[in-house]
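Data first, discussion second: the structure below is written as structure tokens.
One chain of protein is taken out of this complex; the other chains stay put.
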Amino acid sequence: MDLHDHALRAQTLTEALPYIQKYAGKIILIKYGGNAMTDENLKKLVMGDIVLLTMIGVKVVVVHGGGPEISDMLKKTGKKSEFKNGLRVTDPETMDIVQMVLAGKVNKDLVNLVELSGGRAIGISGVDGHMIRAAQLDPDLGAVGEIEDVDVKPITDLLDMGYIPIISTVGCDKAGNLYNINADTAAARIAGKLGAESMLTMTDIEGLLRDRNDPDTLIRRMSVSDVPELVAEGVISGGMIPKIQCCVEAIRRGVRKVFIIDGRVPHSILMELLTNAGLGTMFTA
Amino acid sequence: MDLHDHALRAQTLTEALPYIQKYAGKIILIKYGGNAMTDENLKKLVMGDIVLLTMIGVKVVVVHGGGPEISDMLKKTGKKSEFKNGLRVTDPETMDIVQMVLAGKVNKDLVNLVELSGGRAIGISGVDGHMIRAAQLDPDLGAVGEIEDVDVKPITDLLDMGYIPIISTVGCDKAGNLYNINADTAAARIAGKLGAESMLTMTDIEGLLRDRNDPDTLIRRMSVSDVPELVAEGVISGGMIPKIQCCVEAIRRGVRKVFIIDGRVPHSILMELLTNAGLGTMFTA
Amino acid sequence: MDLHDHALRAQTLTEALPYIQKYAGKIILIKYGGNAMTDENLKKLVMGDIVLLTMIGVKVVVVHGGGPEISDMLKKTGKKSEFKNGLRVTDPETMDIVQMVLAGKVNKDLVNLVELSGGRAIGISGVDGHMIRAAQLDPDLGAVGEIEDVDVKPITDLLDMGYIPIISTVGCDKAGNLYNINADTAAARIAGKLGAESMLTMTDIEGLLRDRNDPDTLIRRMSVSDVPELVAEGVISGGMIPKIQCCVEAIRRGVRKVFIIDGRVPHSILMELLTNAGLGTMFTA
Amino acid sequence: MDLHDHALRAQTLTEALPYIQKYAGKIILIKYGGNAMTDENLKKLVMGDIVLLTMIGVKVVVVHGGGPEISDMLKKTGKKSEFKNGLRVTDPETMDIVQMVLAGKVNKDLVNLVELSGGRAIGISGVDGHMIRAAQLDPDLGAVGEIEDVDVKPITDLLDMGYIPIISTVGCDKAGNLYNINADTAAARIAGKLGAESMLTMTDIEGLLRDRNDPDTLIRRMSVSDVPELVAEGVISGGMIPKIQCCVEAIRRGVRKVFIIDGRVPHSILMELLTNAGLGTMFTA
Amino acid sequence: MDLHDHALRAQTLTEALPYIQKYAGKIILIKYGGNAMTDENLKKLVMGDIVLLTMIGVKVVVVHGGGPEISDMLKKTGKKSEFKNGLRVTDPETMDIVQMVLAGKVNKDLVNLVELSGGRAIGISGVDGHMIRAAQLDPDLGAVGEIEDVDVKPITDLLDMGYIPIISTVGCDKAGNLYNINADTAAARIAGKLGAESMLTMTDIEGLLRDRNDPDTLIRRMSVSDVPELVAEGVISGGMIPKIQCCVEAIRRGVRKVFIIDGRVPHSILMELLTNAGLGTMFTA
Partner (left out) sequence: MDLHDHALRAQTLTEALPYIQKYAGKIILIKYGGNAMTDENLKKLVMGDIVLLTMIGVKVVVVHGGGPEISDMLKKTGKKSEFKNGLRVTDPETMDIVQMVLAGKVNKDLVNLVELSGGRAIGISGVDGHMIRAAQLDPDLGAVGEIEDVDVKPITDLLDMGYIPIISTVGCDKAGNLYNINADTAAARIAGKLGAESMLTMTDIEGLLRDRNDPDTLIRRMSVSDVPELVAEGVISGGMIPKIQCCVEAIRRGVRKVFIIDGRVPHSILMELLTNAGLGTMFTA
């Protein structure tokens, strides 16, 4: 072992231990989607990192999306998707597919991977324990829902019992009607209600860049109060706007720190949480 | 209130209270399938009865099937089913459909109904917590599995937290391959491992009849040691044989009492468990 | 089992289970006296019903009277009773007899019957734990007492330990002087202090009848605020007035519901508490 | 304070503290009867000493007799007592009187005195919790009973709740028949079943004297194995024989130390238990 | 045993038991110093009395001085002591000696004696758990410190674990510099922070005497509000003034009772705490 390596390892450890102490017993919500979810190798690494975090006492909650898998399945059943304002018109047959793909397929596959990495997971949807209470967003869109309230008791119960809750974002109303819920929004609401220490959103970008062509312009840390200005300046634009809005929402609802990290980098979760070498962008109040 | 009614109510109560005391805190597994599951009205009544049982401290576990719904979905995707020895040849695409229909659709719909009746339910599959450990039954049948072991910790954890666990019988092996598992067999194994007080199998018959054309020949109570003789006599025959074998298996694995009850009769669960007017057939050791 | 019976039983059960859930862990005080206490058969049925209630988690407290037995014993010792304004003049010798009959005889006989029905009972008086603190009502009446305060700790301790407390209403003052206390008054005070869910007063009438000659005029439910009007109308009169005053007092001190039920009807306690077929009159705030 | 007094006080304290530590949390049963129970002043002192003992964590149980009071009451009702072999023939009417006097009068008066001294007491009989299970000794004697078994759960429950249990020795059989039980025998059986550290029998003598006319011949400590010899020598004779037999029985059933102390000496309980100046006779295994 | 002795012992016990009840579970701090600490025989008796107190549930904390031993050791190392205003100028070398003698020698010798008497002790200094937070009093005096704050958690932790904490009064500041702290002041501050029931200061005088030549003028009990007057009158003077100021300080900080007792009298602690024959002077608010 050369001297540089020894020093770097010692530094990594002395850095990590206080973080570990700080996070032990705390809740961290990981919003999981994008490439990190479609590349099978990254998927295994991510689930492995999550299991490592639970080993040191972190309470990890995973909220996942699944748009591409839904589209695949709809294609197989010969169902054509119609979109309005970027939202899929969700008739009853489509909702059945959404429910089956998210709660029956994507969810259980993630549970399976966590278990294969040595962790213990239970996958639930917003229907279980009527956890995600939703309402119809717009009659023209069918079963597209917006969240009215979140009851996190089923999640905290699973955490207390030592499980990693893996959550698919199907919601329902008092009459039992089911709705398709946007996963970023659900993640922010759940993290807030859980009083999570941190929420990590895994995406396909390095983080927030002042100049999107120059990785060296990564904004490592910012207050959510600076968001409007960055939107005005065009630094935050297009598809990033709703994603960042969810980060703002999470902070507003009580999450201490929200991170956008690059899901394409191996072990990005560990590097972000346990070293000073933060990879992405951190939002605070 | 006339005198007969008064006496009958008093009798019902004085009968029920000791049963209630006896069942309070005990585990009862309900194997749910058949007409009681396809008739929407009966489905609501059954879920309602289950919620009533939990109100008096019974720990109810539900294991459900879903054959007809799987066939429907396969038809929608244009997939043709092939059968060998009465078992569906389950190629990877079919297994995906099985998983999605059972864990994503049937399971969540039952959870939804329990919640609408005022109960608290969480739906899980044999993949969650790698609860049902299975192996391939026959390479020619693809993903048809047989149970190697059952880890009931996720179920008892959910019971301890006050939830009604609703279980779909998808299993997996150590490598993470998924299998379709027969629900009657899974119910017997789970009930045994839970040390359940009773298992109730809801079917479309009155119970075991000596003469299947004469409801008055209902066998109200029998020992599992009498099963071989009844098979020999032809009283148990055809599709009843594997069902009864599961009852025998459950008793052999430690369940105190197993009932075959008529799922078509409203409130048959309550009548069977809490009155002397048992409706179906009870098996004991 | 005919269809009517099946439906009635199912109804009795679906009605009873939520009541059972509601009463489980709650305190119900039964003021026991009158014919239900002198007819040996009814006495056994009542004690049996009380034991059944405890089986489903109800915490039952019994407060009993004993006027006729006291008169019997006084007669045996050749002691003549003198009355003023309907109250027995209680000289020291008489008080000794009262104490012995209530705490030594009636109380222990009830304890004995509960134990014979499979319950667990401990009989105490207001002297035990100096539970009923009393004062002399009138020097001319001797040891006739009125309640100053009730310390229900001995009762709740016995309930916590799983016993049915059977209470005889002998009270005492700070100097240790003993007093004979009216059992209806004591029951109301104790029920109030216990925060009992319900108090049931067992009497020899059907309940409160608008026309005392017509059982069909039974008042099933009324607010205590309507009592003065009914007294004015003469519906409540004579010996019923103090009894009803105790019901009012119990409600005023925090008991949720007070019932006057017909102790002559078998299982009237169960019918009143666990079915919709209420037999007597219920008072609420 | 003179020097002798200072030294004696210091000695009393340094002696007492280890005893106090030794007895704290231990059970001591006091068999209470004789003059110490009929002299009102001594009665108050004894109850006061018992309360002091509970202050330092001793768990005191009192078993009392009441022969003279029973005789008084029988006389009042004009009932004549017949004796066979020194035992009172107990017909149903007599048994009623026994039950009333012991459980209703003597018992409650002791409870009253403990409460007046600042302690907390609950008085129970062998009927409560069906604690003393008895059988008829001899049909000719009526309701004279012998103990079959003792269930001390009601006593330990009361101790756990912080009460001093005061026990009258009325027993009952499975059919609910009541019996009069000898208090010395009951004390020995109860002390044994409780695993009491000590049993103190309060009598009207200084203890066991070698020469009953010479107090200086007090036997301070002896093994129960020496009893037969002392009976043979006539040192133990007459009414002392059954009393000493109960001491032997208590030791045989597991009580660590049994004392016969002089109930006529003020504070004899404290002096016996907490000083080296033991007053009476101590029996050990 | 003669009658006077019997009565005196009975009185001692009936007096002591309520005190014992009162002190059980309470904290008593003993400031230990003077002759009672230099006479080896008295030292053993004091440690023995402390162990006796713990036997009856008193939580004893000992704070000790050690001036003479420090002077001895300084002499051995040839170090000369310089004094300013009666305070020893404490250079680094002297501080080393102070630390070693108090925490390494005097402290461990007391621990040793408690253990030899059958108690369990752990000796700590103000450095352990950085319990005594101090600051330099005067640069000219070197390491003489005054207390800024006391963190009694280490003491209460040791008490909770059943140890007698023996404390030497070395303090430290945030930078880790050590200071010599006056033991009387430390005792008062610690007793106050502990919410001690009592503080006993063991000295070489009978207590506070109105006329210091007449032991009969002992002031048995006084309010701290009377101290200024007694100082003005000269009753409190010289070296007694700072000692009494510490008593006042302890009362002001919440100690219920403070005693100055004569450490030269054997068992003075027991006599003061457990009898009415108080030996010294008691201060109250």
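Lettered A, B, C, D and E in written order, each chain numbered from 1.
As a convention for this text, a residue touches a chain if its C-beta (ideal position, glycine included) is under 8 Å from a C-beta of that chain, and two chains touch if they have at least 3 such contacts.
Keep in mind the model is a prediction, meaning the values are calculated, not measured.
**Q** Which one, E:Thr54, E:Gln99, E:Thr203 or E:Thr281, makes contact with the chain that was left out?
**A** Reading the full complex, the residue touching the unseen chain is E:Gln99.
**Q** Please pick, from E:Gly34, E:Gly48, E:Gly123 or E:Pro266, the residue that touches the omitted chain in the full complex.
**A** Here the residue in touch with the unshown chain is E:Gly123.
**Q** Residues of chain E in contact with the chain that isn't shown?
**A** 73, 76-78, 96, 99-105, 107-108, 111-113, 115-116, 120-125, 127-130, 154, 157, 160-161, 163, 170, 172, 175-176, 178
**Q** May I ask you to list the residues on chain A that touch the chain which is not drawn?
**A** With respect to the unshown chain, the touching residues of chain A are 1, 5-6, 8-10, 12-14, 16-18, 20-21, 24, 49, 52-53, 55-57, 266-267, 270-271, 274-275, 277.
Note that in this section only the chains that are shown with their structure count from here on.
**Q** What whole-number Å value describes the gap between the mean CA coordinates of chain D and chain E?
**A** Their C-alpha centroids are separated by 47 Å.
**Q** Starting from the mean Cα coordinates of chain C and chain D, work out the distance between those two points in Å.
**A** The mean C-alpha positions of chain C and chain D differ by 36 Å.
**Q** If a residue has to touch 2 or more other chains to count, which residues of chain C qualify?
**A** Residues: none.
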